[in-house]
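Every protein chain of the complex appears in place save one, which is left out.
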Amino acid sequence: MSEPIIELQEVFKTFGRIVALNGVSAEIIQGEFFSLLGPSGCGKTTLLRAIAGFEDPDSGNIRIDGRDMTGVEANRRPTNMVFQNYAIFPHMTVAGNVGFGLTRKKLGTTETMRLIDEALRMVSLEGFQERDARTLSGGQKQRVALARALILRPKVLLLDEPLSALDRKLREQMQSELRNLQRAVGITFVLVTHDQEEALTMSDRVAIMFDGSIVQISTPEELYTAPANLQVAEFIGSMNFLRATVGRATSQGTEVEVEGLGKLIMASESVKPHSAGDNVSAGIRPEMLTVLFDEEAGTARVAEGQIADRSYYGDMTYYAVRLEGTEQTVTVSMRNTANRPILPLGSRVRINWNADSIVLF
Amino acid sequence: MMRGGFRFLTAYVAAYLLFLYAPVLLLPIFAFNDSRVVAFPLQGFTLDWFRLLLETEPLHAATRNSLIVASVAAFLSTAMGLCAARAATRHSFAGKKGIMGLIMVPLVLPEIIVGVSLLVVILQAGFNLNLWSIILGHVLICTPFCTVILSTAFSNLDRNLEEAAIDLGETKLTTFRRVILPLVMPGIMASILIAFTISLDEFIIAFFLSGTETTLPVYIWSQLRFPARLPSVMALGTVLLAISLILLVSAEYLRRRASDRSAAANAGGNF
Partner (left out) sequence: MGAAAIVRGRWRFRLPSGLVLVSPPLLYAILLLALPIAAVVTISFWTQNYLDLDRTFTLANYREAWSQPVYRVLMLRSLAVSATVTLCTVLLAFPIAYFVSFHVPQHRKSLWIFLITIPFWTSYLMRIFLWKVILGYNGVINGTLIRLGIIEEPLSFILYNVNAVVITLSHAWAPFAILPIFVALEKIDRSLLEAATDLGEGTVRKFLRITLPLALPGVLGAAIIVFIPTVGDYVTPRLVGGPNGLLIANMIELQFKKANNPPLGAALAISSMLIVAALSLIFVRLNRHHLRDRS
């Protein structure tokens, strides 16, 4: 299969008493768009800077393109970086910034100019060569930073929250541009972000970090539908958690008693590693629960409840439903369609769920 | 109550400014006054005292010496300040506080102590007193000022810019030349100008450490004893004031440009 371009083996890094990286191991594959996602302070920037060569790990190994990077200075690594605040050199023109790394290569003026033109075209900044870098807007600076790094054809491009300084509109535009750019140049991108939407929409694979450790690496879909643990499930999107007890295994599957939802049969595969008698948490996403309107036929999997709270979002409505037979409430999200009323508080409702979308922790 | 208090404060400020400016205002007045005594009433306008300056040979020698001392001291203390400021703003090392403290000590040390102690070692070591001994003393007292100015310049400099240069393949040295130096250059110029001005005006240390060759303030000191020389001393003072002001205004201008630059560099995102 595809070759790993970056291999991280048990990378540790401490700052005094703070453990910033607590034994990080991962492989990043040649040509993929890889995101590091995690809450603030979990060590994302530190990991990125360790790959770039700005932090020496206390122990562990970083290999890039098969080469051990220990002792290799940042300026000798086949990586380039886009900084969070872009770090555009304010005393140079756009061309000066973009061509900054080329000067060492002694290419001659015409070749340098050609490469700069090409790089600027790539980020849609044709004709900006002589602009004073200080006069650029945030989005333009971002493009210059990208062009400046990509012009050197790195094996890996590292991006530390490159979109967080942009306003929402521009951010969404840059997300798709960045994605397209990555596909076009075929360079491995490693993106640090604390915005899960960004990670999910842009990446081929996402690594979730907590407290200096990577807890899950998978595709965005897998991350959302099959979070590795409770922490990941809580971090990505929103999820309802209900108390549940594992029952006996039958030929159809394993019985699980979920408070408020009753007894259900789940595929034995998805109950692992829990066994009969275990008290567990059953997680289900709000959009996997449905409010049944009168005309819709009831099915076998129905629970009764009462609407305790409601938030209207225009395209969606979120209901907090108190289930019968338990103190727990669940959040149900409903798309607002033409013939669907917004239910008032206190309404009695029946809700339906899909057992395949329940995850046990 | 508040209005009255404010009016009182304004009057006080005016009086205080008069107190501050009194000597400076008198200086040019007496420099152009056509009288051999420096006192009121004024006797009319003359340029004689300035003309006399042009003819006084020892004054020219002292001026030359002062310019040499001030230039060398400004250059050396700025180089020292660069090292100290860079280390203070970008590095952590054992004993940093104590080391920086020692470098800054001359700020709060009576100048006579600096003068006396340097005099003792220079004489004990068997060296002669000359312009170099004055330069040594001046570098010592200018370095703290340079360090303060340059620390501001360095701390306004975005650290990511340096890392970006390294990331793009530059070494530490070429990063310094291509990125750091151009960005802190206004700070360096300000530091040179301030050190130059301080050295040009310094008397106490220069008096202790000068041998046969003296600097301008030491020369002025020797002239203050002769009443007849006073009007031309006033003229000299006026010239010096004008030079200092020009230097300071340019230093201030450069300092502002420096902070504008780094501010623009730090603004990062939204315009």
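The chains carry the letters A and B, assigned in the order they are written, with residues numbered from 1 in each.
By definition in this document, a contact is a pair of C-beta atoms (placed from the backbone, for glycine too) under 8 Å apart; a residue touches a chain by one contact, two chains touch by 3 or more.
Computed from a prediction, not measured in an experiment: that's the story for all the values here.
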Residue of B:R90, B:R159 or B:R177 touching the missing chain in the full complex: B:R90
Selected from B:D34, B:D48 or B:E252 as touching the chain missing from the view: B:E252
Positions on subunit B where the hidden chain makes contact: 1-2, 5-6, 9-10, 12-13, 16-17, 19-24, 26-27, 30, 38-41, 79-81, 83-84, 86-88, 90-94, 96, 99-100, 102-103, 105-114, 116-121, 124, 136-137, 139-140, 143, 147, 197, 201-204, 208, 216-217, 220-221, 224, 230, 233-234, 237, 240-241, 244-245, 248, 252
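Here is the rule we use: only the chains that are shown with their structure count from here on.
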Geometric centre distance via CA averages, subunit B-subunit A, whole Å: 55
Residue numbers on subunit B that touch subunit A, as the complex places them: 158, 160-161, 163-171, 174, 178-179, 182-183, 261-262, 264-266, 268-271
Contacting residues of subunit A [partner subunit B, same complex]: 52, 54, 73-76, 79-81, 83-91, 100-101, 104, 134, 136-138, 141, 148-149, 152, 165-167
